[in-house]
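Shown here: the complex without one of its protein chains, the others still in place.
The chains carry the letters A, B and C, assigned in the order they are written, with residues numbered from 1 in each.
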Amino acid sequence: MREKATTLYIGPQHPGITGNMMVKVQIEGDTIVKARTEVGYLHRAFEKLQERRNWLQSFTLLCRFCVPEPDPVEESYARAVELLEGREVPERAKYIRVLVLELARMASYMLWYGGQNGSLGLYTMGQWSVGDRNYILDLFEELTGGRIYHMYIWPGGVRRDLPEGFESKVLKTMDYLEKRLKDYDDLMFSNTIFQKRTQGVGVIPKEKAVEWGVVGPVLRGSGIHSDIRIDDPYEVYDKLDFIVPTEEGGDIWSRALVRRQEIRQSIRIIRQVIDKMPSGEYYNRIPNPHKWALPKGDAYARTEATRGEVGMYIVSDGSTHPRRTHFRGAAYAHGITLLEDLLVGENVADISAIMNSLGTCPPEIER
Amino acid sequence: MELFINILGAIVTFLVAFIVGMTYGGLNRKITARVQNRKGPPFYQNFIDAFKLSSKETAIHHGIMHYLGPAFLMVSSVMTLLIVPVFTNNGWFPNLNFKGDLIFLIYIMTFGPLGMALGSGQTGNPNAAIGVTRGLSQMVGFEIPWVMALIALMIQYHTTSIEGLMEAQAQTGTWFMFSSPFAFIAAILAMFGMFRYSPFDIVSAPTELASGPASENGGKYLFVMMSSGSVFTFAKLTLYVDLFLGGAANLPVLLLKTFALYLIPILYGMTTPRYRTEQAIRWFWGWPSFFGLLAIIQAVIL
Amino acid sequence: MKELKDNIINRIKANFKDATEKNDFSYNRLDFHVNKETIPSILFYLKDEMGFIHLSHISCVDWLEEGEFEVVFIVWSPKDKIKVFVKTRIDRNNPVLDNIDMIWRQANTYERELKEMFGVQFTGLVAPEEFILEDWQGPPPFRRDFDTAAYAEKTFWHRPGREDAQNVRETISKRDGEEIPDFAKKYER
Partner (left out) sequence: MYNDKNSQKIVDYIQNWTRKHSIWVLAYGTGCGAIEIPPTMTSRYDSERLGIRGAATPRQADVLLITGYLTVKTLKRVIRVYEQMQDPKYVIGFGSCTINGGMYFDSYNTIKVLDKYLPVDVYINGCMPRPEAVIQGFVKLQKRIGEGRATGAKHYKENLEWYRANQKKIIPNWVMPEYNW
């Protein structure tokens, strides 16, 4: 007997959705038979606006691309500009950039802890991790002046040097967070209900993963060793010692385990960076930004963010303003085509958990 | 005169149940907040919320059943409350407890959710409809161990009257918690589902269904639902105290016992994600029903 | 790296006569410029025969002065650790390109975006009409000849007191009749 399909709109106003988008699902009983996403609620036309701003002004728009973790976008843009112009970056700036990127990765994963568990109803976890995330944001605030929008990694280096005593503060925070991560494990990963809800849900098969455009922790959760920090190394990641965790399952549980290990690797990287931090210049000064023209050509730089590969394609026509910038976010594939395929056959109760585990960030899609 | 006292007693019972249930809800929020590393709202926050909701203008109308849904819920809660004897051997609040027995109670406790289901069905909101379906399926889940525990008690003590059971406890001097431990365990496990706190809160899971059956109910509807929930909480806790903890002779003892019972679901709920409906039903039909079965076997043998 | 790049160039040139390469990058990047008809076959070849299994990006650049769109496909080979840019130019007045979402499923999203933002038509693209914009009546907004500031000025209500100031410090000092302080002048370049 075939039940009548009900149409259910998840979003745009819905607590279970990540950001502001909509998933329209058709359900039979509790099983999803068809899913379709609708985006566009956040379109601000950044790339169009960048054409009206000069190379440095357009940089201030970048951190708004994806708010949970804005630094990789800045990094991609800065590196693309540097590739195009051939500008050298001081060694110290590279280390500081890695420090900032890894702190941002941690902050983003802390938010993910909250989101993933909130989608499954474990609110205590979210309260803890989002509360502890404030300690990382405090570091950002001291370093860059802003909690969320940093505008710190910019073409030619970083905007300012590390404040005095910053390293010891970072190390202290890392010690604290490492201690807290154990509590998170007890609450979340040892929890049988969490395991029951996540294991075998939202499986991305290993053979199909790369073709479907899966990137980042999601890909690693499907058992494929792939990380831009290793494959296409940028800054000083090739001089640092860290491992890229992979898990075989391809389900929410495996992705959670990958993220669990990655946040620990971030702590490890941060400690190494502080240990190896050279002294010297932090900024290769750019000329007057109003007259700063880039040579004709194009460049594409990509960075490993918590969501996966984020890239920035910039095109210059030799003038002071960009001819075209185009941002590539992981959510391009994750948020639309992958999600639509993945949701079919799943339980309607798992939509939010699957979206959170994919790290969908709607502003990346529409910008 | 006796009728007057009865009515007065019923009103006082209702008020006490409302106040205690609301305060427990507030304390729940406070304790949850403390576990979550924050200060939390004041314990009387639920009263403020309730009065605010009652003072909101409510211009939602989806038809007569939608309007009656919360009312059914309230009726069911009040009926449950009035059937459950609040104190042992107290002539002041006899309410209706001599008129009904446990079997009637089981029926009346499911009456509210069914009424709510009709009301939510009429809103046309798919979230509400799905939430109600889940709530009813989950009810089927926890009713099994719950009814089994009650049947065990009825068989063991040859009475279906709550007062009779209370007297049996008073005569032997041991609480049923100790004399029928399996029934108690089954009933406590069923209580997790009855209270709909995590891990069995999928009925109103905000990340999936907005707020489930209450999706279309704001303002005064929500006020009625909230107060009926509070009254129902108190009634259920009192019933548990009556059945398993030997009842209570006065208010402080009652509060102590009910609050101790109330802590079990809320403390467990803070550390767990929620089950999906079918997982929840499987869970209830597993260990809790097994203990229920043991309780019946024990009752038959003794 | 050099042998790798040469190998790729040789294989592509042997199979696609119209491909012209650009290989003056010091890092792992290689450019090919092809005719628009070749796009699906070269991408298919890159993916199936040469291990460029990851589609990194599809972008479009509006060269208004030359009357052309440049569509760029960026593919990445996890095996060889090299990115290849495949570029093609299409006529701006008749922007038609072949659909490639049977090669990479996620290309569908990019194509929907380019279709909406630039008006590039992909033959055979199956997707809902609207992607990001809703009830949009103007020209495709990412084309260079669409002036977003003028459109915003015309359509939306602006709060007075906010102008598109090129030099904020100068504007404020002029408006309020303030002197620019010395320490601020120091940073003028």
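Simple rule for what comes next: a contact is a pair of C-beta atoms (placed from the backbone, for glycine too) under 8 Å apart; a residue touches a chain by one contact, two chains touch by 3 or more.
Predicted model only: the values in this text are computed from it and were never measured.
Engineer: Counting contacts across the entire complex, name the shown chains the missing chain touches.
Structural biologist: A, B, C
Engineer: Give the residue, chosen from C:N35, C:Q121, C:T148 or C:S173, that touches the chain omitted from the document.
Structural biologist: With C:N35, C:Q121, C:T148 or C:S173 as choices, the missing chain is touched by C:T148.
Engineer: Take the complete complex as the reference. Which residues in chain B touch the chain that isn't displayed?
Structural biologist: Residue positions of chain B that touch the missing chain: 29, 33, 36-42, 45, 48-49, 51-52, 55-60, 124-127, 206, 210-211, 214-219, 222.
Engineer: Just checking the interface: what residues of chain A touch the absent partner chain?
Structural biologist: 9, 12-15, 19-20, 24, 40-45, 48-49, 52, 60-61, 64, 67-68, 111, 114, 126-128, 130-131, 133-134, 137, 146-149, 363
Engineer: List the residues of chain C that touch the chain left out of this view.
Structural biologist: Contact residues on chain C toward the absent chain are 133-135, 137-138, 141, 146, 148-149, 151-152, 155-159, 161-162, 164.
Simple rule for what comes next: only the chains that are shown with their structure count from here on.
Engineer: Component check with chain A excluded and positions unchanged: what groups of chains do you get?
Structural biologist: Without chain A, the chains split into B | C.
Engineer: Note which residues of chain B are touching chain A in the complex, please.
Structural biologist: Result: residues 32, 35-38, 126-127, 129-130, 198-199, 201-202, 205-208, 210, 270-279 of chain B touch chain A.
Engineer: Contact residues on chain C for chain A in the complex?
Structural biologist: Touching chain A: residues 27-29, 53-57, 59-62, 72, 74, 76, 78, 81, 83, 85, 104-106, 108-110, 128, 130-134, 141-142, 144, 146, 148-149, 166, 189 of chain C.
Engineer: Give every residue of chain A touching chain C within the complex, in rising order.
Structural biologist: Per the stated touch rule, the residues are 36, 39-40, 43, 45, 47-49, 51-52, 83, 210-213, 215, 226, 231-232, 287-288, 290, 298, 300, 302, 309, 311, 313, 315, 323-324, 326, 328, 332-333, 336-338, 341, 365-366.
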